[in-house]
Each structure stands twice: as C-alpha cells, then as structure tokens.
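Once you've had a glance at the structure underneath, I'll fire off some questions.
Note that this complex is displayed minus one protein chain, with the remaining chains in position.
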Amino acid sequence: MTPPLASMWMPSGADLRLALPELVLVGALAALLIVPLLGPRGARSAGLIALLGALTAGVAALLAFEGLPSGGLEIFRASGPSDPAAGTGMLVADSLGMFFRVLLMFFLMSVLIMWSLFDAPAERHPTEFLVLLVASAIGMALMTTTVNLLLMIIAIELASLPSYAMSAFDRTRRAAAEAALKYAIFGAATTGFMIFGASILYGLTGTLHVPGIARVLAGQASVPGFATTLTALALLAVFAGVGFKISAVPFHFWCPDVFEGASLPVATWLSVASKAAGVVLLVRLVSIFAEPAAAAYVAGVLPLIKYGVGALAILTCTVANLAAYRQTSVRRLLAYSSIAHAGYMLAAGAIIFPSEQPSAGAISAIVAYLVVYMFMNYGAFMALGLVAADRGSEDLDAFRGLGWRDAPTAAALAVCLVSLVGLPPLGGFIVKWWLIYALGAAALHSPFLWVLAGAVVINTALSLFYYMRVVAAMYLGAYEETGALRAPLSGKVALHLCAIILLLTGTLWIAPLKRNADGVAAAAYSPRSVNAGAPVETSISVAGSANVR
Amino acid sequence: MADVYVPWPQPRAKEFRGPSRAAARAAVSAYRAGAPWVRKHPALVFFALLAGGCLAAWGVQFLCQEYVRVEQRLLLTARAQPGQWLTLEQLAAGAVEVRAAVPAVLLYPLQMLVVRDALGLLGIITFVSILAMFAIWLERKVAGWIQSRIGPMRVGGWHGWSQSLADGIKLIAKEDLIPAGADRMLYRLAPYINFVPALMGFVALPFGVYWVFRNLDVGLLFILAMLGLEVIGVLLAGWASNNKWSVFGALREAAQVVAYEIPMGMSLLIPIMVAGTLQLTGEDSVMARQAGGWFNWLAWHSPWTFVAMFTYFIASLAACKRAPFDLPEAESELVAGFHTEYSGFRWSLFFFAEYAAMFIVSGILVLLFLGGWDAPWVGLAPAAWGEPHAPLGAQLLYGVIFSGPFWFILKAMLLVYLQMWLRWTLPRLRIDQVLFSCVQVILPLTMIVLLASVFWELALGSSAAFRVFSQVVSFVLALVGAVIAVAIVLVALAGLRQRRALVGTMGVERPLPGG
Amino acid sequence: MYDVGLAHYLLVSTLVFAAGVATMTLKRNAIGVLIGVELVLNAASINFVAFGHYRAGGLDGQIAAVFVIVLAAAEAAVALAIFLNFYALHATVDVDRGDNLKG
Partner (left out) sequence: MSERIRLALIGLAVLVAVTLMGLAALLSSRPLEAFAFSVFAGALVTSALAIVLTRDIVRSAMWLMGALSSAAGLYFLLGANFLGVVQLIVYAGGILVLIVFGVMLTGRSPFLRFDPRPAETALAALVGVLLFAAFSAVLLGSAWPPLPGAVPVRQAATVREIGRALLTDYLLPFEVVSVLLLAVMIGAAYLARPVRR
C-alpha cells in the first residue's frame, strides 16, 4: 500500500552540504537545549555553545564558496508527481547568500560577545535567550536564500517571532513589554498583509516559485486586460512584509521603540542582522522580478517596483534623519540612524535593472555597504553600552566630556559616528560613494534616479548634524570630572577593532573590499542562468525540468 | 416576607407552559399506561426492546441495500444521469423491470441526499438522547453499588429504570435562571456550543461497515476536532456566568483539555501508523486492517500499541473531564465549576455533551484498538452470512453474534462503564498534578512509544525473523489482553454479587415503601 | 450560470479581509487586533485553497494554507505571551496605553 522509503524523494547530499550553515545552527539550537540537561548550566556554557555553533556555521559558509557556480544554484529541488510546479527549488545557493551567511555568523559572534559583556552576568535564563537568538539567525539566513514564496514567508516569521520574544526578554522592564507589544502587533498585521498578497500572487500565476511567478507575470503582461492593478497591490503587500523587516518608513514605527525597550545586544542584533536580511531579500526579489523577458515586462510591473522602492528609499532616509534631530536618547538616535541607513541601501534596490544595465553594480554596492555598516553600527552600540554601563544613562548628557575622560574610547566612537555620516577617509564614505556612483551610472538610463541620488547626498548632509551632536557632547562644553570610563577590556578592544577596520576600509582595504564585493555580486543568483534550458515564456512545469547539475 | 432582606433581585416565577408542558404531559401519561406492564416483566421488556431495536436497525439497512440495488438497475434502464434525481416517469418505466419495485417506490424519497441526511441526523440525535439517559441512570447505579448503596430504585419499578426520564421531564419544566451581570447572549449560547460538536462527532463515527453518516477520509481527525471544539463552549459558559468559580472551572478545563489533546493525538498516531490510514470504515480503513478476529486487533499488534491503548484511555478520561481529572467541575472546591449557574434544560445539555463525548472517545478506542464492531470470534462466522445479499435472517444472526453495531455499542458501553468505575473509585487530582502527569509523564511516554513503534514497523518490514518474533509477542499480548478483559468483567460481577455482604451496606433489595 | 465558482470565493475572502483590516484599525484591545489578524490570515487561506482548486490545480494551495494555519498558531502564541507580559506590568492590554515610548 505504502511505497517503500527508497522510492520517495529525499534531499541529496549536495543539497545538504550547501545548507550546512543552517543545519549547524539547528544543531547548536538542539545542543543549547540538551546540554543543560546533561550537566553544565549557566550563561557561560550556553554562550560557548552558541558561539561555537556560529563559528562552525560561518566556516561552513566560507567553505561553501568553493565550487559555487556563477549565477547560483537552486537546491532542494523536489520532483514529486503530485506537484505541477515540480522541479523547482526551495533555496538558492549562490555567492550573495553565502556572503550574507558569513556576515551574519560573524555578527552573531560579535553580538554574543556583547551579550556576554552586558547581559549574561545577570541572566537567569540564558538558554531561552540564546535559543531565540539562534532561531532568528536561522530565519534570517533562510530569508536571504529562499526563492519560494511560502518558504519566504515562513523564514520571515522565523526571523520575526523570536525577535518579538527577545525584545520582551527582560520581564521586569515596562518599556520592554511595551516595545514588544508594539513590535508584535505591527509585525502580525504586516504578516497578514504579506500572506494575503502572496495568496493573490499565487492565484495570478499558479505557482509559489518566485522566478516562476516572475516568468508567468512577464508572459501575461502582454495579455489585454492583464491585472496590473491587482499585481501591483499583491506585490505591494508582499513588499510590505520585507519593508517591515527593513523598517522602511511607513513600517518603521516599531523600530525606535524596540531599540529603546529591548536590551542592548538585542537592539544591536536587530539593527544590523534583521535589516541586512531584509535588504538582501529585497534585492533578491527585485532582481528576480527584473530578470525575465525585459522588453515585455518593462511596460508592466517593473516600473512600479522601481519607482515604489525608490520612493520608499527617499521617504525612509529623509523621515528618519529628520526624526533623529528630536532625540535626546542616544539609543533612539542610533535607531533612527539605522532606519536612515536602511533607506540608503533601499536606494540601491531601485536600480536593479533588466538586461541593458547590469545589476551587479548595485548588488556590489549593497554588499560593501553591509560589511561596513555592520562594523560602524556595532562599534556605536558597543560604545553606547560601555558608557551606559558606566554612567547608568543612555542620554546625550552621559557622553559629556567623554573625550577628555577616556580619549581612546571617545576617539573610536567618533570614528564610528563619522563613518556613519559617510565622511572620508573612513569606510562609510567609500561605500556611500560606490552607492551614489551606482545610482548615477543607472541614472543615465532613467532620470528619476537623479532624484534618488540627490536625496542620498542631501540626507548625508542632513545626518551630519545629529551625529555631530554626540561628538560635540563628547569634546565640547562643560562636564563633571568623574574619571576614566570603567568598562570591561574586551568591550573596549571590540570597539577599537571596529574603529580600526573602518579606518582600513576607508584607506588601505578599498581595493580588496571592492574586489570581493564585485565578485559576490557578479556570481549572484540569476534565474535565467539557472533555468537556462527553459525558454522564457514556457509553462511552469517545463521550467522545472531544466537541470543544471 | 416584606421585611426579609433579599440581596438579589427576586426572579419572576416562569409559567410552565407551551411545548414543554405538552411534552411533559405526554410523557407522564405514556408512563402511566406503560409502567405497570413494564414493572411486571422487566427482563422481558428489556430483551424485547433490544431485539426489536436490532431488528428495526437491520431492517432499515436491508431496505437501504435493496434500494441501492434497485437504484442501480433503475439508473441502467432509465439511462438517468448519476447524481440527478429520477423523475416519476423514469421510476415507473424502470420499476416494471425490477424485482423490488415496491420498496423502490416506497423508498423514493430516500434517493434524495437531503432526505437521507435528515433521517441520519434524526437517528444520531435519538441515539445520543437515549445514550445519555441510559448512561446517567447507569452512572447513578454504579455509584450506588460502589458506595454500597442501591441508587435510584423507585421511578419505573425495576431498579428505577426511568429515573432519567423523570429527571428529564423535571429539567425541561424547571425554571431557567440567568444570573445578574451575566452576558446573556453568551450564557444562552454556551450550552449549544458545547453540545453541537459532541453531536457532530457522531457524524464521522461508524457503528458498522455501512453505519456511518459520512465516511470521511479524515474521519478520525474530524472526530478529534469536534472533541476539541467542546472546550470553547465550556470556556464561554464559565465566562458568561459572571461567577469566579465558573471562570476557574472553565480555565482549568481549557488548560487540561488542550494539554491532554497532545498525548491523546499522539497515542492515536500509533495505530494509525500501523494501519496507514485515517479512514475508519471502508475498503482502505483501520477496520479493514483488523478484519478476521481478535488476534488481528491493533491493541496487541506490538507492545507499543498495547501501551498506547492505555495512554489513550488515560488521556481520553482527561478530555472528557472524568475523574480523576474532573477538575473543571470539582464540587468540593468550585461548587460545580463552569455549570454552577446553569439549571434546567441548558444544564442538561452539558450532561448530554459529556456522555456523548464519553461514548465517542470509547468508540474511538474500540475502533482503533479493539476491532470495532467485530466480535472476537468473527473469524468463525460462515462466510455467506456476512454477504450483503444474504437472507435477512442470516444477516440478523450475523449482526447479533458476529459483527455489527450491536457489538460496537456493547464494547463502547463496556469502556464507558469502566470510566464510571474509575470515577467512583479514584480520588481527584490537583490541577498542578493533572498538568504534571500530562506534560512530564504521559507525553514523554507517548513520544517514546511512538518512536519505538516507528522502529518496530521498520523492522517488521525488513526482517522475516523479526516478523516471527513479533507474532509471538502479539500472541502473548493478546492473551494478556483477554485476561485483563475477563478479569474486569469478573471483578465487576463479583462486586455486584458481594455488595450486600459488604460492611456498611445500608440498603437491601426488597420492596421499598411506596416502591 | 449560477454555479459556485472562483469569483464567489474571492468575494467572500475579500470581505473577510476587509473586515479583518477594519477590526485591526478599530480595536484598541491588543487581543482584538490579533483577532483581526486572524481574519486576514483566514481570508488568505481561503484564497489559497480556492485558487488551488479552481485555477492552479495541484496541492500547492492547500499546503500553503496548512502552513498559514501553523504560522498563525505560532504568531498567536508569541503575541499572547507578550500581551500577558504587558498586562502583568501595565494592568491593561489597551494598545493606546503603551505610550511610554514615543514611536
């Protein structure tokens, strides 16, 4: 009656090897739960397990770069008889995804170090916290590699739901509870919209495979009476979910509150990892939708995506930079700064064009931006944590006189802040320059992009002033002499490392950074190269039979 | 009266009128007419009713089968489209050629699905009502016997057999109170939300091969879903009563039922995995897997199904909020839990739902572990008797002796009796003990058993030597099961015989004053 | 002509979706907002199944709906735990009462 197991589909060894980072993280999750039962309890051993897991996963992702074909590879291709869309992969393995996993794992380790400095000593439930952290990391890693609408939704939820719980983790703080409430409600509502949009996309195209959706839409765009409005609404709803993760402007309300309410490591984690995952997912989606049948398609939905993402980018960085002026809490200031940076990265999402303009420039700019952004944001949050631990306040006033009390720390923080503004000779300047350059290059084809590029430049100028408020507080004005900053050495070391790396990327490491980012971008997934065997306007079921391996 | 301070508003006495008055009158007069006769020959009446019920049931089944045959012939001759209603002309044209023209014409309305469904629903409602009344009477008798009392003895004569009927009349006629500050709409609605799912559970519960309202491919899951829905009625009842004991009872109920649904479902997974289907009757069903006698019953298929039977039974006790898990209505702490404020007909609906659920969970156990509607010796039956075209007498004998709804109800009622026995024997747990025993004892146990069962099945598929070993094991288990079953019956009978000899016995079976 | 078709299901699901969104905007109780989200998710599930049945064929729609139900369960669990936590600290689940942080 039941067929033997051997005749059923199973993921191949190659699939599993390419998904090794996630598998390692799942293993770490299991170990986190099991090891306390066997003996060693406490924050130290739990943190060590998570750290080891992140390290192993990162190394696995680094090693997986070897042998990745250019243009990526769809893995977890199922080919069951029950599914007309069979033969389509669930995940892609490509340079962009692997790069993001390496970045994410490195950042996870950094956040774990921050956690062990600030939260771990008083933490009574380290296992629960680390399980949530690792689970959200798995979700983010999957977000950036999925090409299935359903799996994309699940991955976004896997990244979000533990984040809600993490932001409420300190259960004695009223602010944490309130932040988590808002975060969860906004998140649930956005998820609802996103899933509704996905259901309409599924209805329009009959498949959940994103390249398949793009292909069918491209094929239908010439049909008279094509449901352009409906497609636009559905896409809008789906992009809303991604926008929520990035905290793009209409969906950004949760961001400052959560950053203020949650503990510092959680805020740091969300400020970089969650946004980076969202940006990479957005880039992936846009590049997939931009890929097929460019000529027929440009008339249909693509301009909507382009202008939509562009407008979102302008709105996001402008609103965030203006709002940052009113803040007296440095934590909230950094929250708005992270929203603004998400806006800059979004701008690059708007220039991923079909064929005539290579999208590699934009992706390369985003890759480089992410690397540098990670260091400068981590440094800023670390400095904030050190000061807050010493002074018991996160207000601007806590920073007064820091430049004279503890010159090295203040200098490192200043480097991070200046880099966040995007001034030479720091990494922040270089990556922003590449971004504007890519915008300008693309603007030769589309005048709208001049507006976008202009907005980025103007916003950079705008942001200068509020970052400088912190620097000014550190160096200028009266302060009470309270002696040097009492802070753990490892925190200071991490902060200084960040500053040094920012200096290096702005000077000596420009070429390697550019080379690696270009390499990642050039080999990024493209559905055309994966499904090279299938003609453009083919049916879904035929598209699946194309086999690269 | 005037100077007595009454802290609550005086309820207005409700007129005893309308349909309930008529129903009560009719019942009383029927009782007056029938009671003397029943009192004279109680055993005769009982067996006559049983035989008559079986006969009627089998008659209907026979007619249905006959009708299906006729319908097929008619469809062939009249060239009607399947699924469309036959017109009278087509019927007349076809009936000339058909042997059973008379039943065909008589049963003409039966071809309409609506009519069949209406009849089926009517049957289910009737069955549930009779079941509940019988079970309530039985519960009181069992309680009495276990506590060395004699239980209800007066109403009806023979062991107070019509006590439940009389109670029903009383409840219908009783004043219907709604407490002040209650959410009136929810208060009225809650008993129905509790009762309707219990009724709906019978929709997918088969009593025999063809004796099922709808043979769903997800039958078992559907029944479980309906059992799960009952909780909401209880929750709403507790909330709407505006009484803290009611809310406590409701919250306990929710926690307990939701917790025990997991081990319950996981224990059921084990026989489902062995059988490879969720269907309860038909070609490819759990019952088809157990055909051929009691050695094939899934309870002794492997040690793991044997254990799963017990874990399921325990979890089902909790799901029906029966003792020792009757926390939601723990009378010593919560007055009466979620139904503290209810009275009259609404109150009785909760009990209908409870006894219906007891029967359903027992029925699931019987279907999945204990061979369903087959007698243990069904393998001995002459092959011709079980045929759908066998003579009526042979079918009747087959149904009573070997396989049929009678056996299903018998087995299920035996388990219901077991549940009652446990209720009046075991002390009640505390709520933390209830949850502890679920989450830390039964759930891990079912998980281990499920895992072990998976490996057992894999080994069965791959090794011939293991198959022989497994047969030996299941033979031993079957013997153990038989010993347990016989022991249960013997202990119960011995207790019944000895009850007058026990210390502290207060009542004796002799005519009571006024009885 | 009057047969039930895709359009009927879409009409129903759209109405449920609109009702869900209206609930989200109207209710100030956090649990009320959650109920609105559940309505929206149900509308999406109905869409998935109806599209799968009438348009795409195959199992994709049904399976997507199953996953949507699972996600709804997970979301409700986390959200309710957070609400309870909020209630323990603020003695209310009114969304408007969360005004210590100026989003």
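The chains carry the letters A, B and C, assigned in the order they are written, with residues numbered from 1 in each.
By definition in this document, a contact is a pair of C-beta atoms (placed from the backbone, for glycine too) under 8 Å apart; a residue touches a chain by one contact, two chains touch by 3 or more.
From a predicted model like this one, the values you see are computed outputs, not experimental measurements.
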Omitted chain - touching chains that are shown: A, B, C
Sole residue of B:W137, B:F202 or B:F222 that reaches the chain not shown, by the stated touch rule: B:F222
Contacts of chain B with the absent chain, listed as residue ranges: 113-114, 183, 185-186, 189, 193, 216-218, 221-222, 224-226, 228-229, 231-232, 235-236, 239-240, 247, 250-251, 254-255, 258, 261, 277-278
Chain A, residues in touch with the chain not shown (by the definition above): 8-9, 11, 26, 29, 33, 76, 78, 80, 82-84, 86, 90-91, 125, 128, 131-132, 135-136, 138-139, 142, 148, 150-151, 154-155, 157-158, 161-162, 164-166, 168-169, 171-172, 200, 204-206, 216, 219-220, 223-227, 229-230, 233, 538-542
Contact footprint on chain C, counting only the chain that is left out: 1-4, 6-12, 14-23, 25-29, 31-32, 34-36, 38-39, 42, 45-46, 49-50, 53-59, 62-63, 65-67, 69-74, 76-78, 80-85, 87-88, 91-94, 97
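Methods note: only the chains that are shown with their structure count from here on.
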Mean-CA-position distance for chain C and chain A (Å): 26
Approximate Å spacing (C-alpha centroids) for the pair chain B, chain C: 36
Residue numbers on chain A that touch chain C, as the complex places them: 82-85, 150, 153-154, 157, 161, 164-165, 168, 171, 173-175, 177-182, 184-185, 188-189, 191-193, 195-196, 198-200, 202-203, 206-208, 253-254, 256-257, 260-261
Complex contacts: residues of chain C adjacent to chain A: 17, 20, 24, 30, 33-34, 36-37, 40-41, 43-45, 47-48, 50-52, 55-61, 63-64, 67-68, 71, 74-75, 78-79, 81-83, 85-86, 88-90, 95, 98, 100-103
